[in-house]
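Removed from the display is one protein chain of the complex; every other protein chain stays in position.
Up next is chain A:
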Amino acid sequence: MANDNRSNSNGNNSDPDFKWDPLRFISKKPDEVLKKVDDRLDVLEKEYFSDKKDKEENLPNILEIYGVSRRDFLKWTAFLTSALMLPYIFEPRVARAANILTRTPFIWLDMADCMGNTEGFLRTAHPTPAEIILNYVSVNYMESIMAPAGYQAETRRTETVKKYKGKYILVVEGAIPTGMDGKFLTIGAKGDTGLKITKETAKHAGVIIAVGNCAAYGGIPAANPNPTSAVGLSSVTNRSVINIPACPANPVNLVGTLVEYILIGKAPQLDSLGRPLWAYSGRLHDNCYRRGHFEAGEYVRQWGDDGAKKQYCLYMMGCKGPFTWNNCTTAEYNQDISFPMRAGHGCIGCSQPAFWDRMTPFEKPNADAKIIIPGIEATADEFGVGLFAAAGAGIAAHAIYTGVKKKKEHKKSKNEKNDDSGKNDDNKKE
């Protein structure tokens, strides 16, 4: 589906039938795969680094600035390799890919959103290698961190698109308003609409990634009633889009997807919602460390009660883990130390489409959500009980009606009987 062929542009992935399935097994011929990956990495390294020294010193230099030791970096490559569901033989190759990634031409577009993803990646106090690498990718265009402004910035973008046709990585953050021909969002000196910029840039990108729920599915800008007709990226381009949803998206998922793209030049396997399977195939509820308490019927019933202190299940407090697919429980947030349930609050389902409409109320069980029937403001139970009461009243009314009517008829027939009682007597005598 997403594995469209970009062989003309990048490296040596000229074989469209090249099977890549990290979830089960890489390929029937592992040696061939390794050779392909190595060849591709060689070609890319030759392209992006001037000499051997440049290649070898690039990443250490970057990591040194942030005080990340070589050992920490190696630990991180091991972590990312296993997160990608790759065998450990890929560890050095992941490290090489991370190195190449810092030099790959890169465009980051900000559309209608809060820029939470940018903040999530750039503003960490103790960044992990994932955030550092994102920080140091050779960003050709990214409004929030680039030095050029105005016409210069615009030129930078159009030039990148021209120069690296089919090679650059495009990351889009934020929903794209389509109402009024996209005029709800205009960017830059020329006042181009976000819709136009996205379409132009997506046309020639090597790989397109929608990061954050807004870019992937419209997110909060597209929440009901959606006055700007905001949509996700995949709705405005006919190219295949890799969605990395969540609010904000986990840097590990973005870097992992990018690394996989560097390794094989293809999008990873995607699920039905366009998300990489390696990151989004697990349901939070199934991988949650509080799942045992769910099964045992041990629930937090009120914020700060004893159950909360004992880390009981947050199901009654509106945790949407049962409806959410993400890898928060394994590749955690906040420099890989925590995620909502560990912090004591339920999941709000931010990696699912339209979570702002469908997962609310966030702090009540899903059964307490209002049902979407026009003109009715009630939960399924309230409405159901209402209907049941109405039906009960109807049954009671019918029963009473029947009784009264029957009595009347009975009286009537009695009177009639009394009138011609003689006849009845005659019958009896016979």
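In this text, a residue touches a chain if its C-beta (ideal position, glycine included) is under 8 Å from a C-beta of that chain, and two chains touch if they have at least 3 such contacts; residues count from 1.
Please note the rule applied: contacts and distances are computed from a predicted model.
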{"item": "Absent chain [UniProt protein name; select from \"Tripartite tricarboxylate transporter permease\", \"Ni/Fe hydrogenase\", \"Cytochrome c oxidase subunit 2\" or \"Bifunctional enzyme NodQ\"]", "value": "\"Ni/Fe hydrogenase\""}
{"item": "Given A:65, A:145 or A:395, the one touching the chain that is not displayed", "value": "A:395"}
{"item": "Positions on chain A where the hidden chain makes contact", "value": "23, 272, 281-283, 285-286, 292-299, 301, 305-307, 310, 312, 315-316, 320, 322-323, 349, 352-354, 357-359, 365-367, 369, 371-372, 380-381, 383-385, 387-388, 391-392, 395, 398-399, 401-402, 405-406, 409, 413, 416, 427"}
